[in-house]
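Apart from one protein chain that is not included, each protein chain of the complex appears where it belongs.
For reference, chains read A and B in written order, and residue numbers begin at 1 within each chain.
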Amino acid sequence: MPESKPTAGARNGRAIAEVTALLADYAACIDADDLEAWPDFFTADCHYKITTAYNHAKGLPVGLIYAHNRAMLEDRVVALRKANVYEPQRYRHIVSTPRITGGGVTGGDGGRIEAETGFLVVRTMHDGTQDLFASGVYLDRIDLSGNRPRFAEKIVVLDSDKVDTLLAIPL
Amino acid sequence: MPESKPTAGARNGRAIAEVTALLADYAACIDADDLEAWPDFFTADCHYKITTAYNHAKGLPVGLIYAHNRAMLEDRVVALRKANVYEPQRYRHIVSTPRITGGGVTGGDGGRIEAETGFLVVRTMHDGTQDLFASGVYLDRIDLSGNRPRFAEKIVVLDSDKVDTLLAIPL
Partner (left out) sequence: MPESKPTAGARNGRAIAEVTALLADYAACIDADDLEAWPDFFTADCHYKITTAYNHAKGLPVGLIYAHNRAMLEDRVVALRKANVYEPQRYRHIVSTPRITGGGVTGGDGGRIEAETGFLVVRTMHDGTQDLFASGVYLDRIDLSGNRPRFAEKIVVLDSDKVDTLLAIPL
């Protein structure tokens, strides 16, 4: 469950701006099907996981998808490209406002920011029909020490346990 | 109907940051099912109302839900907990950008901000199916005089008149 204690959000304007811009770029990368650029949003030793709210609340360690470095994300993109021989569906991420839950731009935490951000994804099928593909929350730990902000950890907590089709794209 | 006259939004950066952070915390509180923390987002003498766009446009005074102080919100949470003996559904608020329509952080209006903010709520049922639960606009009057920003008034104007299931959670 996301922590719901009020954040000092308004006093973390710069941190919110950093995270907001990063998430907007991240979502646009996936929605533009520019998957080859996706791994560069992560640090080399990143942790990436897609799990469900139920599993996350129970503290179950196993996620639907788990990677403990960027190379695994790159392998995943190659696999997706091989699998998707048909014209891909379109996706549209709508990202809510980040809540800064730790760290800060000033580097009080070694130049890291922790944030929680709600999102939903709309899917458009080849025939034009659209549906709500997924919703959930990003639990992010962002590294500001590089030439651009990158995800040192991204845990994607999905609201639904129905996940069989979720392997189609990164989230 | 929400006022659509352009706001001085970009010139109210601080006010937008305050309201954005407050609404992000507010939505996260509900989505995390942390309902016991929900009343503290309101002032002791707050006004809270859920109504429909039709009733609001007609100026009909009666809302679907109405509370004229925080204690009524606390009573409501107790009632919801007693009613929800089954595992609750999940909700995900997606909140759009606030439009500052009055007041200001500088306290020109006694330390109040008035804002209008579109939102939608996705519901995830126990079996994993998801649907669009509600959409509408928050008409908020926010009190900045306390130790944290609080809603002195929150009018939730729903786009749809179908509201029978809406009593399940606060909005």
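Following the convention adopted for this analysis, a contact is a pair of C-beta atoms (placed from the backbone, for glycine too) under 8 Å apart; a residue touches a chain by one contact, two chains touch by 3 or more.
What you see is a predicted model, and the numbers here were worked out from it, not measured in a lab.
Annotation: of A:H93, A:R112, A:R141 or A:K154, A:H93 touches the absent chain (contact as defined above). Contact between subunit B and the unshown chain involves residues 1-10, 12-13, 16, 53, 94, 96-99, 116, 118-120, 132, 135-137, 159-162. Residues of subunit A in touch with the missing chain: 14, 17-18, 20-25, 27-34, 37, 90, 92-95, 122, 124, 127-132, 148-149.
Here is the rule we use: only the chains that are shown with their structure count from here on.
The distance from the centre of subunit A to the centre of subunit B, each centre being the mean of the chain's C-alpha atoms, comes to 26 Å.
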